[in-house]
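Reviewing the structure listed below.
The complex is shown incomplete by one protein chain, all other protein chains being positioned as in the whole.
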Amino acid sequence: MALTIEQVAQHNTQSSCWLIVKRRVYDVTSFLAEHPGGTKVILQFAGKDATTAYESIHPLSFLDEYLSKDKHLGSIDLDDSAPAGADGQVKKTKDMRRVELERKRKPPINRMLSSADIEDVAMRVLPRKARSYYASGGDDGISLRENVRAFSRFFFKPRVLRKVSQCDPSTTILGHKTSIPVYISFAGLAKLAHPNGDLNFTRSAGQTGIIQMVGTNPSFSHAEIAAARLTPQQPLFLQLYKNPDNEIAKRFVQRAEQLGYKAIFLTVDAPVLGNRETDIKAPFEEEDEEREGEPLPPQDEEVEAGGSEGGVASAFSKQDDADKTWEETIPWLRSITKLPIVVKGIQCVEDAVLAAEAGVDGIVLSNHGGRQLDYAPPSIETLHQLRLRHPEVFEKLEVFIDGGVRRGTDVLKALCLGAKAVGMGRPFNYANSAYGEAGVVKLIRIMEREIVTGMRLLGAARVSDLTPEMVMRVDFYSKL
Amino acid sequence: MALTIEQVAQHNTQSSCWLIVKRRVYDVTSFLAEHPGGTKVILQFAGKDATTAYESIHPLSFLDEYLSKDKHLGSIDLDDSAPAGADGQVKKTKDMRRVELERKRKPPINRMLSSADIEDVAMRVLPRKARSYYASGGDDGISLRENVRAFSRFFFKPRVLRKVSQCDPSTTILGHKTSIPVYISFAGLAKLAHPNGDLNFTRSAGQTGIIQMVGTNPSFSHAEIAAARLTPQQPLFLQLYKNPDNEIAKRFVQRAEQLGYKAIFLTVDAPVLGNRETDIKAPFEEEDEEREGEPLPPQDEEVEAGGSEGGVASAFSKQDDADKTWEETIPWLRSITKLPIVVKGIQCVEDAVLAAEAGVDGIVLSNHGGRQLDYAPPSIETLHQLRLRHPEVFEKLEVFIDGGVRRGTDVLKALCLGAKAVGMGRPFNYANSAYGEAGVVKLIRIMEREIVTGMRLLGAARVSDLTPEMVMRVDFYSKL
Amino acid sequence: MALTIEQVAQHNTQSSCWLIVKRRVYDVTSFLAEHPGGTKVILQFAGKDATTAYESIHPLSFLDEYLSKDKHLGSIDLDDSAPAGADGQVKKTKDMRRVELERKRKPPINRMLSSADIEDVAMRVLPRKARSYYASGGDDGISLRENVRAFSRFFFKPRVLRKVSQCDPSTTILGHKTSIPVYISFAGLAKLAHPNGDLNFTRSAGQTGIIQMVGTNPSFSHAEIAAARLTPQQPLFLQLYKNPDNEIAKRFVQRAEQLGYKAIFLTVDAPVLGNRETDIKAPFEEEDEEREGEPLPPQDEEVEAGGSEGGVASAFSKQDDADKTWEETIPWLRSITKLPIVVKGIQCVEDAVLAAEAGVDGIVLSNHGGRQLDYAPPSIETLHQLRLRHPEVFEKLEVFIDGGVRRGTDVLKALCLGAKAVGMGRPFNYANSAYGEAGVVKLIRIMEREIVTGMRLLGAARVSDLTPEMVMRVDFYSKL
Partner (left out) sequence: MALTIEQVAQHNTQSSCWLIVKRRVYDVTSFLAEHPGGTKVILQFAGKDATTAYESIHPLSFLDEYLSKDKHLGSIDLDDSAPAGADGQVKKTKDMRRVELERKRKPPINRMLSSADIEDVAMRVLPRKARSYYASGGDDGISLRENVRAFSRFFFKPRVLRKVSQCDPSTTILGHKTSIPVYISFAGLAKLAHPNGDLNFTRSAGQTGIIQMVGTNPSFSHAEIAAARLTPQQPLFLQLYKNPDNEIAKRFVQRAEQLGYKAIFLTVDAPVLGNRETDIKAPFEEEDEEREGEPLPPQDEEVEAGGSEGGVASAFSKQDDADKTWEETIPWLRSITKLPIVVKGIQCVEDAVLAAEAGVDGIVLSNHGGRQLDYAPPSIETLHQLRLRHPEVFEKLEVFIDGGVRRGTDVLKALCLGAKAVGMGRPFNYANSAYGEAGVVKLIRIMEREIVTGMRLLGAARVSDLTPEMVMRVDFYSKL
């Protein structure tokens, strides 16, 4: 059925809400309440073309998967639709012009020597909102920054006169071979970084022999990502935000298992979204920039305007079950899948012990990249405490950490303390933002080089040569 | 009796001192010696119109309460009085013009995401002297800043896989229900922030279900504040500076009890006023600004001019009994009131133990917002020491802390360590300064949201789920 | 005998060296080798008028005391002498003009609220060389700055509900009453600060009831200083740099005893002068400033010019016996004087114990204001260690400290830990530089006010109420 832009425009309320995406019209009225990102973010496009906003978040296939066929109302006439919101017509904001200029100026990829170099480029070429989304942390960003700084409190005790001409940085994660002890963590909204979104991670991981962990709401569908693997043997892991409805959650997990995902990382540190102010403020700041510093129109100062707090992250707040428990959730998950189960988001020694008692296959010591509770401890500190107080846990399950890893030496510190591997999230998104797939590969190669150099200088020819005695926590340094 | 401006002008000495307030003339000669703020601050208006200065500090009703009727000399002719000092005629200083401009430019209240955002606005819209009064600390401001920084040395150990979909941040203070574990501390001179002064706190507390503590010298009378409550059940607490004269003190306490105040917070950390240099310097700086950097007139450098040190706080130094003791004061206070007694200003574990032995109902660990003795310890540190060394004290009385609380996480750290609730003073004055009553409500809502989010991310569904094991004091961080 | 300027000019070598001081001619050839400040500093004036340089260091009476009458060659004709070097003819350097301007601009003394305020003024009004001399420390100034910062690691544990309306800060030092537990340390070269030099300290101490310690080479003679006392009872102490020649040293000590000095502070931390680079560099910098940044004339870069390292301090390096010992020097000193003996410059607990064993009457824990060995410990830290490890020492002798004291709270921390009193040196020189005698009195009054306020807020009505339990060394703060 062919529809006109005027027809669509009349369905612009909560009672009847139509959207245009890619010149097709959808009735999303009944879906409003179910939208993981909330009702409001959809309603702002009610009766309009939502293509740009939609594409920056979701795979197109989601509309087919989640919306019944009778809600697919038909297509719209090209000429009418275009003016309503097609990208080509959008007046460029200052930020858009800044990004265009920075993209032209960026240095060649072969000048990238470290993850910091790549992050610097990404910070320049990313649109403000995307940058704010990636970079934001909870509250004042204390945990965000401590994640990085904490590594600087661990110094090495390198050993000399050991044979290191042959040095092998490979290991396994849950039985799957990886060329270096690093996996790609899911950081969300990968299309904000690059049009190919998560697929660039899949391909890069395949090329370099490392493993990608895919989120619950990636930028392409789980099937598309699975299909992007270089070989069917290339392992993928699934990071699970468990739906409060066990049936929905069960279907989701089993579908992933069928698609070939090899492990479930159950997220436990995000029953509610953290308070990410940088992210929330980004649109205000962009708006102010456009006004060129002109004051806002006058207002009644004593009356609160009724705020639309949110930010990109809020538009994406997950349908995560806030009532998961050790007693119920772990056995349930074990009952619906044969995949190894990893609990992601452990933040203290006591819960690591509980995880071992619960018989899970692994844990990720993580504070969610400093995006959830501010003043949650950096995972390298929690790892250190676990090593000191409950070394037996490392015998019972595989321990991973994420958050703040930037250098090969960071990886090596974690491995010395007993981690099996470390996850990196933001750095890969920055690499994708700056140089796409080539950037992700470049970053993996940089990490590999740094890890191998570090192992040799530590006197370790194999990953198993890395021991707790090789690191010490010092009182004397904090990276500034 | 109608008086002329010339008649009043003749009574401009310590022997005969008349003032005009709101076009009425008062003979305050006999009151000079009793004035809590000292003689000098009154004498500068002897024979003149003191309306502006008076109104910025005192409730009008005080003149009726404290000055006998025969000292009310009559009214003054409007035309004569106005030129002598009415506000409309005052030449605007640079600072006044700055404030006017900043008030126009301030962001809408719905952009306020945190107490820091609100403080930023307040710092811009407050007159210099008011800002200096609120922001000042003792000596070099070490305790002032440490109050805030100290919280950053306490990190969380969040627990996962606990049911937190239902989360209740309410608790009780001395038996009175409060929607969140925060009460409004008295910070003084609230009219400098907003014409409605303390009344805005009363109304906001009523709306949001929290409790206000009112000072000994509020900007409206204790009766006016009691009358501003939304319901007669809304609790108010009284912060007491005990007069050296027991009879005066007794009448004051019993009057408050009759007015419906529900607890006495006896101030013990201010037998003399701290050395608040920022406050004292503010008028000099304003004067310099007016002169536009022109040097002061020449002077005989070797001879001290005889300084009038003071500042806003000095004009208000209290008639506080410097000889209070555990042995005499507490039993005396118990003997004159049935209200619960809380000792406010405990700064070490030893005195907390003495308080428990003295049988008081509560203590506030406080260094008076860093305004008294510099290098007094931040109260979160004292709380931590009390938890470690004398946990039994928490069973014997209610422990509160104040000073440096800015975030929901600060509140939660205190509660984990055993505090029943925390007081916030400056932040509420800043909210009042920036947005009046709406600002105070906004800040309470922000705190509530941060507390609830934090509880969920800690794995706590109720305030009683917050335990000492959930926080750790770290060696590795100080907020910069 | 009347001499001409031409005659004098011929005696400009080490073999025959004449100087003009105050229009009188002296033959100092035989004195060259004995000059405590070295030969070079005199030779630069050989055959010339040295009045200005001489007066900025020495009392005029020294020429009479140290140079036999036959070396007083006579006076010089006024007209001839003046052009050769009288002040009026000196072309003003940039620094002189800067100082003149700053002196006109300085704020009135009644704006001075703290020692820091006074130091700020002094830093502006002092000539560069004088400022460099006063402010300089050894090597990199680590001990210099740590002296101040160290106090910030000691926090209070104030006690409440104690009677403090009556508060008495007076105490005794070696049996002599002092109005506050502070004495004036000798910092040297007081005439650089003010023409009245040390005499301003004598008069101010007399006025305020505190005690002055006078150095071995003060700016006025020991007799002149003794004569400047307000009453014969006003105590003075002597800081002794012991001459290597016991006979000279003996005469010096006994003369002071006859003049009425009441104690000997034997300096033990300066067998050689510390490396004060700021001081040495000051003349270079001034020279560069005069050249307005023009490069120095070309030079042969590979050949060292043969440096005249020095600085103001070097011109004054003392004839101090570098071979003093506990075994020989203390008994010897005891044998030649009945005055109490205080060892000044103790820097570790072990030497404090040795001092007690040696039976001296007191010790000053001091690192010489950070001017000698860099990385010598701040005295408040040494005091703290002494309290922890050898509290019995405080029973055997009086313990003083100096270095870094700026606030009343600093004084109170030292007293809590067991010090009998504290010395302040630089701050008094700064006060003298900025406002002369009135400035010194002002600083004493400021200290008194801060000490009394601090005692009251600590819950101490007398100096003896200050106890070790009232301070704690913290890990959490360093003043920035």
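We just call them A, B and C in the order they show up, numbering each chain from 1.
As a convention for this text, a contact is a pair of C-beta atoms (placed from the backbone, for glycine too) under 8 Å apart; a residue touches a chain by one contact, two chains touch by 3 or more.
Keep in mind it's a predicted model, so treat the numbers as computed, not measured.
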Indicate each shown chain that the hidden chain touches within the full complex.
A, C
Sole residue of A:Ser15, A:Ser165, A:Thr231 or A:Ser335 that reaches the chain not shown, by the stated touch rule
A:Ser165
Residue in contact with the excluded chain [from C:Glu350, C:Glu392 or C:Glu469]:
C:Glu350
In the complete assembly, which of C:Glu146, C:Asp402 or C:Asp465 touches the absent chain?
C:Glu146
Tell me where the left-out chain touches chain A, residue by residue.
104-111, 113-114, 152, 154-165, 407, 409, 413, 435-438, 441-442, 449-450, 453-454, 456-458, 469, 472, 474-477, 479
Tell me which stretches of chain C touch the chain missing from the display.
139-140, 142, 146, 149-150, 153, 268-269, 271-272, 274-275, 277, 280-281, 284, 295-296, 298-299, 301-309, 322-326, 329-330, 343, 345-351, 354, 367, 372-377, 381, 475, 478
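Going forward, only the chains that are shown with their structure count from here on.
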Contact-graph distance - origin chain A, target chain C:
2
Given that chain A and chain B are copies and touch, would you call their interface same or different according to whether over half of its residue numbers are shared?
different
Chain nearest the global centroid, as defined over all protein CA atoms shown:
B
How much rotation, in degrees rounded to the nearest 5, is required to superimpose chain B onto chain C on the basis of Cα coordinates?
90
Roughly how far is chain A from chain C, going centre to centre by Cα mean, in whole Å?
63
Let me have the rounded angstrom distance from the C-alpha centre of chain A over to the C-alpha centre of chain B, please.
45
Name the residues of chain B that each touch 2 or more other chains.
475
